[in-house]
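Heads up, the thing below is written out as structure tokens.
Every protein chain of the complex appears in place save one, which is left out.
The block that comes next holds chain A.
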């Protein structure tokens, strides 16, 4: 009975969530990882989940869950699936990053200060997608920008007026160390940055370039 409890607890966190803004490429990545083929995708309005066989020696299975990125839907689905998350892949559109940096940072902040996420500390991978386009920013640059933006957000969010029923919006969950500038290494979870391209450099016919992503998935599976 106890063994079954332990099994239940472990299996309840077998999901890998694909999060990100709208048009970051989550659904295409999802399709590529599972089937290897290119599909025309539309903006998702609901989640999709499927089992993925990781390419490691154990051949373990993880459940990939692709969540919609639209602002009105993302928090709702995050609520539903955050408890089951063993790892989170945050997909970032490297081409539109400069424009969207504030929105990206805000969503990432919301994910990071969530109490369930902080408690479980799932592994976090920031996948800088759309690297096949020439104007794409590199992972290093994205990391620096995000750190700066999150630094500012820490201050502004904690200074926001307290919430209606008394619970502060960002108060108890303080990201990183107070005195120093925000750094991804200050988080309780492992964070990695990886570059990938769901479409692939050879266009729709060829394969996607995401060995980094696959290796990481194999590692955490």
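By definition in this document, a residue touches a chain if its C-beta (ideal position, glycine included) is under 8 Å from a C-beta of that chain, and two chains touch if they have at least 3 such contacts; residues count from 1.
In the analysis below, contacts and distances are computed from a predicted model.
Visitor: Write down which listed name, "COQ5 protein", "SRPRA protein", "Two-component response regulator" or "Glutathione S-transferase", is the UniProt protein name of the chain that is not shown.
Guide: "SRPRA protein"
Visitor: If the hidden chain were put back, which of A:86, A:137 or A:157 would touch it?
Guide: Per the contact definition at the top, the residue touching the missing chain is A:157.
Visitor: Suppose we count only contacts with the excluded chain; which residues of chain A make the list?
Guide: Listed in rising order, the touching residues are 31, 34-35, 39, 45-46, 48-50, 71-73, 75-76, 102-103, 106, 152-153, 155-157, 159-165, 167, 169.
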